[in-house]
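Just dropping this structure here.
Every protein chain of the complex appears in place save one, which is left out.
Order of writing sets the chain letters: A, B and C. Residues in each chain are counted from 1.
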Amino acid sequence: MILGQNQYGKAENRVVRIVRDGATHHIKDLNVSVSLSGDMADVHLSGCNAKVLTTDATKNTVFAFAKEHGIVSAEQFGIHLARHFVTSQDAVHTARIRIEEYAWGRIDVPGPKQHSFVRENRETRTAQVTFDGERWQVLSGLKDLVVLNSTDSEFHGYVKDRYTTLPETRDRILATQVHARWRHAWTGGSGQPQPAEWNRAYERAREHLLTAFADTYSLSLQQTLYSMGSRVIDQCPGIDEIRLSLPNKHHFLADLTPFGLDNDNEVYYAADRPYGLIEATILRDGAEPGIPVDAANP
Amino acid sequence: MILGQNQYGKAENRVVRIVRDGATHHIKDLNVSVSLSGDMADVHLSGCNAKVLTTDATKNTVFAFAKEHGIVSAEQFGIHLARHFVTSQDAVHTARIRIEEYAWGRIDVPGPKQHSFVRENRETRTAQVTFDGERWQVLSGLKDLVVLNSTDSEFHGYVKDRYTTLPETRDRILATQVHARWRHAWTGGSGQPQPAEWNRAYERAREHLLTAFADTYSLSLQQTLYSMGSRVIDQCPGIDEIRLSLPNKHHFLADLTPFGLDNDNEVYYAADRPYGLIEATILRDGAEPGIPVDAANP
Amino acid sequence: MILGQNQYGKAENRVVRIVRDGATHHIKDLNVSVSLSGDMADVHLSGCNAKVLTTDATKNTVFAFAKEHGIVSAEQFGIHLARHFVTSQDAVHTARIRIEEYAWGRIDVPGPKQHSFVRENRETRTAQVTFDGERWQVLSGLKDLVVLNSTDSEFHGYVKDRYTTLPETRDRILATQVHARWRHAWTGGSGQPQPAEWNRAYERAREHLLTAFADTYSLSLQQTLYSMGSRVIDQCPGIDEIRLSLPNKHHFLADLTPFGLDNDNEVYYAADRPYGLIEATILRDGAEPGIPVDAANP
Partner (left out) sequence: MILGQNQYGKAENRVVRIVRDGATHHIKDLNVSVSLSGDMADVHLSGCNAKVLTTDATKNTVFAFAKEHGIVSAEQFGIHLARHFVTSQDAVHTARIRIEEYAWGRIDVPGPKQHSFVRENRETRTAQVTFDGERWQVLSGLKDLVVLNSTDSEFHGYVKDRYTTLPETRDRILATQVHARWRHAWTGGSGQPQPAEWNRAYERAREHLLTAFADTYSLSLQQTLYSMGSRVIDQCPGIDEIRLSLPNKHHFLADLTPFGLDNDNEVYYAADRPYGLIEATILRDGAEPGIPVDAANP
């Protein structure tokens, strides 16, 4: 019997950090999951906890670091945490920090008091930082960004096998719920982005994903996916790899002919299941793939 | 044995309506639930369907009406549907249409082509239209509007019974997920709002809820609730009643003293369960309550 | 401006009670929500908390009562709590306790040690106890009990309007997710069921619902609903009223003719949305309806 890959930690620590700049407050709202691995055979084989930092202590560290280091960006916060666990615990050889970030906007009120917020509920931003004592891997990303083109999408020319019944179309709705993760080129040493630069990089990547989705006259969701991913690689020099997982959120044209009505791409039924699921990685020339296929979120 | 109140229909019809104004497209995205009641004893007692309009036909009607009448506003669409079922089926005495609406924004791209959208995922807008052949009841509302004040909230002076352990506080985060329903004064005849007026009324009520939440220096969530509801009644002449259901989304100050750290209202733990739940109705003077207590969404 | 109906309390207190009978343990797993109402105008109008028992204290009471009174049945536990709040706080005129109960079974291991459990994840049992200082209302119920008949269901003879396209059928799957609430006749004074009797009453009602569903040759889901509800009223003398909410979980016959295959009621597609929703109340002769229509769970 062999103990294979193993890891542990406290998942889903919901930390909210307020910064008071006089009457103007700022908010960061994160969901932080810690996962540690290393010299942990004893606890599995005999229940000896002598090398085990408790998951409760990892939770406490998240909240303490929110005070000690602040939260400028999810990625930077993850770097602080991962470094701490690997460098302070001999038995911990690798730390992986996963973060979800929820966006808040301001409620618009006159006057100097600015401490009222409304959750924007746009996409969830994600970050994953892994450190093994030598090299860093930083993945940024987003999920649940739902986009739709109401035209400029066709689908035809596909294989017709015994089980093919789908009619070809020259004009359809194309909609998807973007799940994207991208890997930064930085792996340690010089060139580390400044704490706030991670935020700007996120906004840039997000904008390129949206623009590429909107700008692509689509002959297949795969083509749109490649257009989105390659635009990020092309426009964001600090990103070497991106993986996209795009469910095809089908919008079926409602059949109104029984009621004597035309339906010239006006009325659709938004379906739940099943859905097409299109997934691919796009890499900068020369880059080695590092984003896991079929990985759980983020 | 007596058959009491009964109703039936097709729930959660996901209809998406595109309007093409040249290269500029518009989108409406609704989830429509139909519920009919009336002379329906036979089908319950004997399974005789002679008076039963099928739930499938009610679904078809939703999609057909999206074409025939368009969708200017959720409320107006509900009025078309409710009137149709009551006036076209002798056995249907009352129709209630419930609608959720999901907001989309435009993806910002240059040029005349404007057919790319991103789901905003802000709150869900709701509408409920009930018609019994004579009178109309129109409820509008919203749910999942999450708001937070990072200061200007106190809580003290409450009852101290045997089971009270909560320390008083002079500065806390106050956060809630607003679920609101408001009843329009219009019940038929003259004074019916124009189709697009329902949309403007929605935006006004939403703004007043947000502003009242932000502006209230709060001594209790009940006070904030009353401030929100009374502002809507005060500022929106077409609304006679509002009911608010406000879960207190607790943000507990993280205890950092074991680590030698202060926490001057900077680092919070966002809790899930349990949560306080504060609910109340506010009515215009002279109005009779019409919004059900403890009603399911919307 | 008038303050209408209002209520407050701590929702979703997740209390687990273990009873140790030597090496044999017993478990009760509840989700308890407290809602209080009464003389609460001040806190809404001015933020004065002098009459407010904190929601935190109501939470503490739930956990303390789990120790002091034990949890024999959800209904009895709710009675203890509701009585306490109304009789101990002058400002509280009515208390409503809602409970969800999750079932656990034993993991079958030999020997005297019996302290290992597996969550059964069958339906969720519900209870709601309301006390206004004089009268009691006890609603029991269940939700998410999913049942299916693979035959003995027909659907035909219905209205054919302009929007009707559904073909009639003489053999279909009938499936639903039962949400039921029933009202006990007891309202106070003598005749109060013993604590454990509520559990037996629950199991009896559940069995009658299942048996009636299975035994009914169905011409409509309304007929099946009435058969289920009337059987409970008929067979359970302590129950005066029942309300059922039955989504029609559609199973559509897959069309295999394009592939040269028959489908003699063998292969179905289980749909999510939209779904028919059939709701009705059945009452004992002479009983007044007391279960809210359109009420939120439970």
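Keep this in mind: a contact is a pair of C-beta atoms (placed from the backbone, for glycine too) under 8 Å apart; a residue touches a chain by one contact, two chains touch by 3 or more.
Bear in mind that the values here come from a model prediction, so they are computed numbers and not experimental data.
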From A:Thr24, A:Thr54 or A:Gln194, residue that would touch the chain that is not displayed: A:Thr54
Positions on chain C contacted by the hidden chain, ascending: 13-20, 25, 27, 29, 60, 63-64, 66-68, 104, 107-109, 113, 115-123, 144-152, 173, 210-211, 213-215, 251, 254, 256, 258-259, 261-263, 265-272
Touching residues (missing chain, whole complex) on chain A: 1-14, 33, 35, 40, 43-61, 64, 88-89, 155-159, 161, 163-166, 218-220, 222-223, 225-226, 230, 233-234, 241, 243, 247-248, 273-285, 287, 289, 292-297
Interface residues of chain B (partner: the chain not displayed): 162-163, 165, 258-259, 272-273
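Following the convention adopted for this analysis, only the chains that are shown with their structure count from here on.
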Maximum centroid distance from chain C, chain identifier (CA atoms): A
Computed distance of Cα centres, chain C from chain A, in Å: 38
Mean-CA-position distance for chain C and chain B (Å): 24
Residue numbers of chain A (touch at least two other chains): 258-259, 272
